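Apart from one protein chain that is not included, each protein chain of the complex appears where it belongs.
Naming follows writing order (A, B and C), and every chain is counted from residue 1.
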Amino acid sequence: MSRFSLSEIAIDPDIEKQALDDAGAGACVIFEGWVRNHNDGRSVNHLDYQAYAPLALSEGEAILNEALSRFKLREASAVHRTGSLAIGDMAVWVGVSADHRDAAYDASRWIIDEIKLRVPIWKNEHYADGESGWLHPDNTPVHCSA
Amino acid sequence: MSRFSLSEIAIDPDIEKQALDDAGAGACVIFEGWVRNHNDGRSVNHLDYQAYAPLALSEGEAILNEALSRFKLREASAVHRTGSLAIGDMAVWVGVSADHRDAAYDASRWIIDEIKLRVPIWKNEHYADGESGWLHPDNTPVHCSA
Amino acid sequence: MKLRLLYFASLADHAGRAEESIETSASDPAVLYAEVRERHGFSLGLERVRVAVNGQIVPSSHLLNDGDEIVFLPPVSGG
Partner (left out) sequence: MKLRLLYFASLADHAGRAEESIETSASDPAVLYAEVRERHGFSLGLERVRVAVNGQIVPSSHLLNDGDEIVFLPPVSGG
């Protein structure tokens, strides 16, 4: 069963969470990334996520499996949106369950950091002033034209 | 509006999460404490939570308000169960929203640690061998009789 | 004076009750705890319990008044 997925439609956190169930788990940490109405001082209207799907899926899967071996977890699961998102929409969902909360927090943070670092997904922000632009990992704009 | 509550019935995380909505929020971290089927090497059947409600509510509220001033959050909310819980039931739900994930993770962890430290709620575990016992904060049993 | 005490968790088990009203001359929670500890055989020392009077955490030297509601809080285990 795959632990990482891409979704072209709204993420349903209740369905995603079912993958974390385990009678031995005492702690569950969930991270959700939401589309903000602002970035780097600019007003954002909506955004698009583009993924190189085959590699995104294999990198995401590798991250979750590595988390399961690095941290004392019961389960780990994540899903990332693609396509067009509005303010408040969920862009990414990361869930882990563990016996104890130390491992759950550490793993959750590690997974989202690795997703942002490694998974081939790109965010294109559309600003209130009508401009748009692809972003670097640190959320600064890509100035690719001279 | 109160940010901390006690519930005698099952916590509904979808309802709780509505308190976190904010168009400026880009990160949401949720912690859920679930009833484990084991503790300290013993098999657990179910457990009871007892609260000194007036003080639990004011301490919980103080913790969430303190989190909002300590960390750069948009919203923070928490609810703790009382009464009898079965394996897999949600004992506590803690949610925060923030512009960035650093603050969201730090605040979430701080809030659950403070709840476990300060809020007058006690857990009585019922073991598979028929015994039961109140627990200390570190989940070791209270040996209150000689 | 007359005070109302609430007991929780292991203290309630030891006292065999969740609350009681008592007549006492104890001037502060420290003296009061020694009194009820002896009566009910509590094993927890005063240094392990926090004291709430009328829903507020107070020092064990807090001055008690007639009609106060006192709770000795054993170490908590929520979450």
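We adopt the following convention: contacts are C-beta pairs under 8 Å (C-beta built on N, C-alpha and C of every residue); 3 or more make two chains touch, one makes a residue touch a chain.
From a predicted model like this one, the values you see are computed outputs, not experimental measurements.
Although it is left out of the displayed model, the omitted chain contacts the following shown chains in the full complex: A.
Touch with the chain omitted from the figure is made, among A:Ala10, A:Ala23 or A:Leu55, by A:Leu55.
The missing chain lies against chain A, touching residues 33, 49-52, 54-56, 58-59, 80, 91-92, 112, 115-124, 134-137, 139, 142-146.
Here is the rule we go by: only the chains that are shown with their structure count from here on.
For the pair chain A and chain C, the distance between mean C-alpha positions equals 49 Å. Multi-chain contact residues, meaning those touching two or more other chains, occur in chain B at positions 33, 112. In chain C, no residue reaches two or more other chains under the touch definition.
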